[in-house]
Each structure stands twice: as C-alpha cells, then as structure tokens.
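Just passing along the structure, written as structure tokens.
Complex shown without one protein chain; remaining protein chains in place.
Right after this comes chain A.
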Amino acid sequence: MTATLDQATGAQEGSALGVVPSFDVTLRVRRFTPETHGEEAYWQEYTVTAHGTDRLLDALHKIKWELDGSVTFRRSCAHGVCGSDAMRINGRNRLACKTLLKDLNPDKPITVEPIKGLPVIKDLVVDMEPFFASYREIMPFLITTGNEPTKERLQSAEQRERFDDTTKCILCAACTSSCPVFWTDGQYFGPAAIVNAHRFIFDSRDEGATQRLEILNDKEGVWRCRTTFNCTEACPRGIEVTKAIQEVKRAMIRRAF
C-alpha cells in the first residue's frame, strides 16, 4: 500500500519535474534512391518516438541511426549556422535543425521533401552547384581600388547598419528554392545571390557596386523578382530578402536615370 502510494507520487513528481513529454510522430519522407528503387521518387513513412524538445533533425537522426540507414540528408553543425539542412517541411522551406517537432502538429504525418528547383541527387540531398554558380557570379568578395590602407578600413556604425541584415546569410538556399520564378527553369539569379550582392553594394568600403549592379541588371537578374515574399518567409535567419532585392532595384533605377 505504502509502496504503491510512493510509486504514484514518484511518477507524478517525475512527470512534473524534469521529464520531457514524449510522443509518436510520423515523418513522410520524399525519397529518391535510383540505385535501389529506380528513377521515380516515392514517399516513405517512418514513425519514431520523439520528445517535446526534439527538432525535426533529431527525428531524422533517429530514423537514419535506428530504423533505416539508407535515408540520406545533409547536416553539419546541427545548430542553424552552417546552412546544410534546408528542406521542405510541410511544404515550407525550413532548416531541420531549427524546426521543433511540437511546432509542426505531430498528430498528422510531417512531410519532408528536398528543396525544390535544384536537381535531386539522393533523398533530401540536392545538387547545390547551380545555386553556388549564381552566387559566384555576383563576386561575393570585397573589391577596392588604390593603395592598401596601413590600418583597418574604417566604417561608422551607421554605415555598417546599412547592410547588416544581408550579412546574416548562411547560403542554405531556402530562399532561392522557395522562389516560384527560380522553379521555372533555374536561370534566375535567385534571392540568395541578390542578398549577397546587396551585402557588398551597400558596404561603404566596397567599390565594386557598379560592376555588381551591372551583373544583376540582367534578364535573369533582379527584374525577374515578382515580390511574392516566399524568400522572406523562408529565410531561417530572418533576413528581409524581398526588401533587399527592392533596394538593389532602386539602386539600379537611380543609376539609370
């Protein structure tokens, strides 16, 4: 009698303190495994037990480590900094490592797909090369003229603030692969390349703004932006991507007229 009572109170204390509630969650993973399942992509469901503190990445780990080692995805730092694990979660581009399962309504299966518009290599892994090709085209490095200064290139806090938002990009491709214009044929530069051009165009230390604006003043450049705000909604760093694109457009118009 006493023992039972003790156990009951013990369990109650346990659930109240320290123990994180756990629940079963089903993940519908979009799989593409040409070596075993042919050239057609297909859905596969996995059910795992997860805790309220778990992120989608933890559930994917559990699947890969305990259920099916063939499930393939990219991740590196697992803390929202490296930008490796962008994927389409319940139809929205998110980082798996920054998405809590409890925020995704675990009562229904959670769909996990590779980001759209880039060629799928396997399961959730896409070929990022077209994405990085347009990134390289905007010359994402400091361009200056004249002699090297003997000390740092000074900049006021206000001048730094001007492009602060676009310095946060981690090149995860969540924005570019959420853009309907990019989905069409992949020729559009994409929000990420424009954001990184913005980071230098509005940097007071940089002198390559004219070149960068000329590069983006392209049929596939900023003018293909339809301001649908998908990129801003997708950005895991909260960058106001569409606003940055509009600022680049404005700079071009000022230059032309």
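Convention: a contact is a pair of C-beta atoms (placed from the backbone, for glycine too) under 8 Å apart; a residue touches a chain by one contact, two chains touch by 3 or more; residues count from 1.
Keep this in mind: contacts and distances are computed from a predicted model.
A.B. asks: Name the absent chain as its UniProt record does, using one of the following: "ABC transporter permease", "Peptide/nickel transport system substrate-binding protein", "Succinate dehydrogenase hydrophobic membrane anchor subunit" or "Bifunctional protein PyrR".
C.D. replies: Of the names offered in "ABC transporter permease", "Peptide/nickel transport system substrate-binding protein", "Succinate dehydrogenase hydrophobic membrane anchor subunit" or "Bifunctional protein PyrR", the absent chain's UniProt record gives "Succinate dehydrogenase hydrophobic membrane anchor subunit".
A.B. asks: Residue-wise, where is chain A in contact with the chain that is not depicted?
C.D. replies: For chain A, the residues touching the absent chain are 30, 32, 34, 39, 41, 114, 116-121, 126-127, 129-130, 133-134, 137, 180-181, 183-187, 214-215, 217-221, 223-224, 226, 249, 252-253, 256-257.
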